[in-house]
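Just one protein chain is left out here, and the rest sit where they should.
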Amino acid sequence: MSEQTNKSSKINISVQVADFDQQYEYQALRQNHCSQGAIVTFVGLVRDNHLGKDVTGLFLEHFPGMTEKSLAEIARQAMARWPLGGVRIVHRIGQLALNDQIVFVGVSAAHRHAAFQGCEFIMDYLKTQAPFWKKEYSGDSATWVQAKDSDTQARQRWESKATIPQSELPE
Amino acid sequence: MSEQTNKSSKINISVQVADFDQQYEYQALRQNHCSQGAIVTFVGLVRDNHLGKDVTGLFLEHFPGMTEKSLAEIARQAMARWPLGGVRIVHRIGQLALNDQIVFVGVSAAHRHAAFQGCEFIMDYLKTQAPFWKKEYSGDSATWVQAKDSDTQARQRWESKATIPQSELPE
Amino acid sequence: MKVLFFGQVRERLATQQISVTSPPQNILLLRQELAERGEVWFEVLHQRDLLVAVNQTLCDDKQEITSTDEVAFFPPVTGG
Partner (left out) sequence: MKVLFFGQVRERLATQQISVTSPPQNILLLRQELAERGEVWFEVLHQRDLLVAVNQTLCDDKQEITSTDEVAFFPPVTGG
C-alpha cells in the first residue's frame, strides 16, 4: 500500500491491495469542511459480466510509482478546473473477486454541480490515463481487458467542454 | 419517519427527522447487484455560509405525503431515462445544525455514466420539485431561503438534453 | 375542501390549514376568493411564483376542483 498526500491535504491518493472502507473515505471528505455543502462519491465494483461474457474475477496490474503520480496529476487538474474542497482516490490492485470494490473517487465542493463534474472528470481520466491493466477471469480462461473507444470518447468530452462560469453554477 | 419502497425494491425513499447512515445506504445499493458495476452517491450538508451570510443552522419544513410521492416520481423518471439498478433517496426534515447531513441520493448502474447522470438528474429535480422549504438561521435572525434561478436552469438542462444512446455509453 | 399552506406562505398568513365549505370551480377562482380575506392574503395569493398542488400534484390555475379535493399553496421549493 502506498499513500500520497499533498501539502494542503486536499488531495489524497492510495493504491493498495487491501479493500477500502467507503465510509472512512466519505467521512474524511466530510470532516472539517463546513464550507463544502456537497459530497459526490463513485465506487466501481467487479461486475458479473463484461461484453456478454460471464466474469468470475479480475487481476489488476499497475506501474508502481507512475500510478500514484498519474492519479495525483488527474486530481490536481480537477481542482484547477472546479472549486473543490477535497479529492480522495483509492484504487485496488491484485486479485479481486465478484462484487469486490475496485476504485473509490470522492470529491467535496461548495456546490453540487462542481462536485458531480469533478468526480466524473477524474473517473474519465483515470480510465484512460492511469497505468492499470485488468485481466479478466471467465471459467478457465484469463484474458486481458481491451481498452474501449467509448472511454477515450468520454475523456475527450472534457477537452472540448469549457468550464461553466462560477456565477452560473447552481448551489 | 416515513419509508416508501416500490414493489421491485429498486426505489427506496425515506423522509425522516433522524440522521442517516451514508454507509448503510451505500451497502444497500451494493448488495445483490453483481451486474451493477458503478455506484454514485451524493450527500448535501449544512454549509457555514450562504450567499455571503454566516449560517448557524437550518429548519426544514415539508408537505407530508406529497414529499414522498414527489421523490418516488423523480426516481421513476430517472430509471425510465437511464438503465439504473437501484435508487435510494433520504431527505431529512426539522432542525439541522452546521455540517449535518441533509440529503442522500444514491444510484447504482452497470455503467458509470448512467450512474452519474441519474444521480445528478435526481438532485436537480429534487431541488426544484420536491416540496421542502428551508429556513436559515444566522445569528438571531431566521429567514426563508429563496429559490434560485440557477437551480431551475440546472433542471431545465435535462429537458432539452437527449439521452445518450446506450451503445455510446462508456463502461 | 381542505386548503393547506406551507413555508413562508404559511408563516405570512399565520395559517396552516383552512376549510372551504363550498369551493369555486377552479384554482383561479379559489385564489381570488381567498385573496379577499385581508391585505396579506391578497398579497400572498397574487404572488407570481406561488405554487399550487391539488391532491398532492402540482397544477395550474385552470385546474378544476371539488369539495373532496385537498388543495395546497406554497412558495417555490428549496430542499436538497
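Should a chain be cited, it is by its letter among A, B and C, assigned in written order, with residues numbered from 1 in that chain.
The definition used in the following text is that a contact is a pair of C-beta atoms (placed from the backbone, for glycine too) under 8 Å apart; a residue touches a chain by one contact, two chains touch by 3 or more.
As the structure is a computational prediction, the values presented were derived from the model and not from experiment.
Peer 1: Identify the visible chains that the left-out chain touches across the whole complex.
Peer 2: A
Peer 1: Which residue, A:30, A:47 or A:91, contacts the hidden chain when the whole complex is considered?
Peer 2: Residue touching the chain left out of view: A:91.
Peer 1: In the full complex, which residues of chain A touch the absent chain?
Peer 2: 44, 60-63, 65-66, 69-70, 91, 102-103, 123, 126-134, 144-147
Simple rule for what comes next: only the chains that are shown with their structure count from here on.
Peer 1: From the mean C-alpha coordinate of chain A to that of chain B, what's the distance rounded to whole Å?
Peer 2: Taking the mean C-alpha position of each chain, the two centres sit 22 Å apart.
Peer 1: Indicate the whole-number Å distance between the mean C-alpha point of chain A and the mean C-alpha point of chain C.
Peer 2: Computed value for the inter-centroid distance: 47 Å.
Peer 1: Could you list which residues of chain C touch at least two other chains?
Peer 2: 80
Peer 1: Two or more other chains touching the same residue: where does that happen in chain B?
Peer 2: Only 44, 123, 127 qualify.
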